[in-house]
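Let me begin by presenting the structure, written as structure tokens, before commenting on it.
Missing here: one protein chain of the complex. Every other protein chain is in place.
A, B, C and D are the chain letters, set down in written order, and residue numbers restart from 1 in every chain.
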Amino acid sequence: MDFFTLTLIKAGIVAAILLTTLAYLQWAERKLLAHIQLRLGPSRVGPHGLLQPLADVIKLLTKEDLLPAHVNKTLYMIAPFLAIALALIPISVVPFGPEIEVFGVNTHLQLTDLNIGLLFILAISSVGVYSVVLAGWASNNKYALLGSLRSAAQMISYELPLAVALASALLMANTLSLREIADSQAGYYLGFIPRWSVFQLPMPQIISFAVFLIAGFAETNRIPFDLPEAETELVAGFHTEYSSMKFASFFMAEYANIITMTCIATLLFLGGWHPLWPAAYGSSFVPSIVFFSGSAIALYHGLHPARPKDRYSLPAVAIAFLVAGLLFLVPALGGILTPLFWFAAKSGFLLFLFIWVRGTLPRFRYDQLMRFAWTYLFPVAMANLLVTGVLVAVFA
Amino acid sequence: MSEPDLSSSSLTPAEEPTEGSTSRRRMVLNMGPQHPSTHGVLRIILELEGETILNATPDIGYLHTGIEKECEVKTYQQVVPLTDRVDYLANLSNNLGYSLAVEKLLQLEIPPKAQWMRVLLVELTRINSHLVWLGTHAMDIGAMTVFLYCFREREDLLRIFEMFSGQRMMTSYIRVGGLALEPPRGWEQAVGKFIDAFPSKLAEYEDLLTKNPIWMNRTKGVGFLALEDLLDCGVTGPMIRAAGMKWDIRKDEPYSSYDKFDFEIPTREASDVYARYEVRLEEMRQSVRIIRQAMDGMPEGAWVTSAPNVVLPEREKMKTQIEALIYHFKIVTEGFTVPAGEAYVCIESPRGELGYYVVSNGTSKPHRVFMRTPSFANLQALPDMVKGRLIADTIAALGSIDFVLGDVDR
Amino acid sequence: MLPEILREIPVARALESWDPSAIVDGATALGEAVLYIAPEKIRDVCRQLRTEHGFARLGGITGVDWYPASPRFEIVYFLHSIGNNERLRLKCRVAEGQELDSVTGVWRAANWYEREIYDLFGITFRGHPDLRRIMLPEDWEGHPLRKDYPVHGHRYSYKDE
Amino acid sequence: MDLILFLIFAIFAVACAINLVIQRHPINSALSLIGVMGALAVLYLLLGGEFIAAAQMIVYAGAIMVLFVFVIMLLNAGAERRSSKSLLVRLLGVPLLGAFFAVLGYTVHRLLPAVDPVRFGEFTGGSPGEFGRVLFTRYLLPFEVTSALILIAILGAVVLARKEID
Partner (left out) sequence: MMSSVPLSWYLILSAILFGLGIAGFLFRKNLITVFMSIELMLNAVNLSFVAFSYHLKQVDGHIFTFFVMVVAAAEAAVGLAIILTVFKNRSTLEVDEVDSMKL
């Protein structure tokens, strides 16, 4: 098939899935957070609030787009655009699975494979700080300015430990192509311990994984590092003056960044789409089992509904899960879907972590945040890099 | 409060220093009157260098409703609903303080059951107020979940208040002479259920905060003010107990038969935000203890005093006896008269010393009601707490003062 | 001129011996002691009470308007000694237009209370560091807690609107 | 394809550079400079410099320029004052500059020996692997010297920007 056509099809699929995930990640966050806090979360729009993202989008689109009088207009308009663009670009080099064959066409489950894929992501994300800085500056508002100053300092500071943590994982993978990085983690020690980066010899990258996650929290401005938009201090930080879709784009950018971050973590540290244990021990049946048990649970609750409307919604969910589980058992599809399942499961777990932490921790103070980056995170990441380097040099 | 620099604390909003002046790097930030963490309409004029606060000037009065003036045109009993609106998170404490002052002027004897009921309700109010404080304070520092946990328990409390008075917040349940209504059927079960469950809920909050390193980083050593300064600023309540002063009006000048209850006064030495947090949490535990004692030893008897010229007669009597009807008519139309004189009564509200100074000129309306509200005095200590610290510390310090703007502005 | 009834209060006796002209009157009612202080002496009396008699706390200051009596105002100081567990009320009778010494130098707590009285009663305190309106807007006319201030029918619009 | 990409990004770079020079407010100039750097990164990619293109974005656009923007925001530096220039300068400045560039371009074009035009993908020596190999063998000494320089620069910056101890 023609390269352009193929890329266009893949781009369409990725964009559709990514944007849906963005919308539903927000729904999932609200729902999960609500359950952590012993409340229900969105439940009015659609069954279990499933249409809430749609309602939000409609609401935000139809809201009046305010342009405050005192802003620097050009930069004020550019900033949210920049934010969403720079947040969506990196996903183009992320591989979601191995090479597959669909309708006789061999292709990678990836938009494009750059041999400097990781550098590309770093390059794009390092520019991402401008959207925040410009938004704060252009708003001509003191809270926004303070927020963006904080943000600039924070993102630069945490980029260092982040990059160093990546470097130690790269030392073992010995490539910058994300697909090759994931492939370097295939296989198992003793037949069952996965050779993921976090377990890989000579130096398991657990420490750099932790550093990467913490710095990732900071890079994406999530609690406990959400100082640029710390609402109780700076009202809403850099996007205080934004409304309507411009405001929404900052939020979408934040969630897109989180998704990118979890994808990189999965690829670099958790072995990408490689299952937790070998297919010989039945790992390829895991997705079906998961979906079937989900289906059974939904069916059980549908038969004993807590609320009247669950009588219909939960069996519907059960049927959907059943179909999904059966799809994995179809030989032609199973080969494609199983790696995707593992990739999504690992990223999903990390996303859950992001939400969980938000429900648990308070916020750092600005100076504590900077001190944490420079006096704990960075030295730890450096030491880990050194040890990894020595061990790789000795054993390789 | 130290002597403010008049030249720099100008009230014009967000005045930009003039170009080329040496103070060009100083930024004036208007925190409030609409700001997520000023809990109402408080405005703090912050002078910043970077994020360091050079000077903080609170500007109050945005919620000034002239309650003290309004009291002068209401009859004595009509003032009670106004006191609800002073400190709207601890309205029963305000009801009690005012009622005690008027009762002192009238020299009324309150039956034991009413007194014990009052203690119970006021302690429930203390828990209620502290829950709102803990929730919003934790929310300010970013711990969102604690906020919702606290409001879950507060909801139970508001239901109990509704059960007693028919109102969730503006209860007006404690009146001059006793209580407004007979305690409802089943209040023992409702209150009992709450205080049985509450200690485990407190433990839940503590799990999320007390040993949390981020929480400790944010609160320990923040908002410190030495005991002498606190006394000098007129600060009372949990804040002064967190500085090591073991002083609680419930113990030192017992009112409403608090002397018959057994409880501890928690104190800490550190005088920072964390110490205030610990003191208030411990106070909630002590309140549970007091409530349990009040429930176990609740005396039998009348819930309102027998003073026909002050307290409305029973419905049945009013319909059958002419004296009762006359009293009812007189109290409803013109209120009861209070002998000329003045009385100052202070009680320990959740925020500190809550004093009511009532001056009577012998008519049925007070000549002057002065509310010595704790938040007003406590807020004066804010500038000294935050000078030289960061913006984020202001948020923590503000939360630790636990002021209510209605209480500040009246 | 210490009234007989105050002889039993040690603080009153001590003040009397320190400056006989400071106390002009006094009363105890309902178990609360009230001393009427000569307005020009109030700051010295407060300082004396704080340093010598342990009244470390100023509970508050307020005013009472006895319109149309003369002198019209009473300024009431609520003093408290935590150490002795003792409360004392000082009063100054002030005529309209008469100034009073500020006690902010004695207790910092007096700052806002005096501003409040300045705002709501219109009594000026000499030596106050920052005597501005506290509750009402700066350009408000009149002093609402005065008895001759109308309760109804007042209109106000913010100047900069 | 090469030509189109080159033209797009070359014109973009020049436009940004001109904007840098004529803008009065430093923040606009800084953003223009970031535009120039982004365009140059793409041109590096066209010339086979994969690593250097990424480094351009990470180091130049992502770190150095953030520092600039940060300082501009911190100082809240206002727009430059307009200076009074003579009429001659105003009228002739821009055409003269254009003419100068034309002459310059012609000279460069003429002086350069006829070589093969640039074709994308012909030179792959700029990949990170190749780059690293040369950097850490042939250029090891300069590399170490540069790291010492960076260290000294950090110390210098800290000393300069530190608050006065009073």
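Observations on the structure shown:
Basically, a residue touches a chain if its C-beta (ideal position, glycine included) is under 8 Å from a C-beta of that chain, and two chains touch if they have at least 3 such contacts.
On a predicted model such as this, the values are computed, not experimentally measured, just so you know.
Considering the complete assembly, chain D touches the hidden chain via residues 1-4, 6, 10, 13-14, 17-18, 20-21, 26, 29-30, 33, 36-37, 40, 43-44, 46-49, 51-52, 55-56, 59-60, 63-64, 67-68, 71-72, 74-75, 77, 80-81, 83, 97, 100-101, 104-105, 108-109, 112, 115-119, 122-123, 125-126, 130-131, 134-135, 138-139, 142, 146, 149-150, 152-154, 156-158, 160-161.
In this text, only the chains that are shown with their structure count from here on.
Contact with chain B and chain D alike is made by A.
Each of B-C and A-D has its own count of C-beta contacts, and the greater count is at B-C.
With centres taken as mean Cα positions, chain D sits 32 Å from chain A. With each centre defined as the average position of its C-alpha atoms, the distance from chain A to chain C rounds to 64 Å. Distance between chain centres (mean CA atoms), chain C to chain D: 71 Å. Taken together, the chain B residues at the contact with chain C in this complex read 1-4, 6, 9, 11, 60-61, 64, 66, 68-70, 72-73, 104-105, 107, 229, 231-234, 245, 247, 252-253, 341-344, 346, 353, 355, 357, 359, 367-368, 370, 372, 376-377, 380, 409.
The part of chain D that touches chain A in the complex is made up of residues 27, 31, 34, 38, 41, 50-51, 53-54, 57-58, 61-63, 66, 69-70, 73-74, 127-128.
Every residue of chain B that touches chain A in the complex is listed here, in rising order: 14, 27, 29-30, 35-37, 51, 138-145, 148-149, 152, 208-209, 212, 214-215, 217-218, 390-393, 395.
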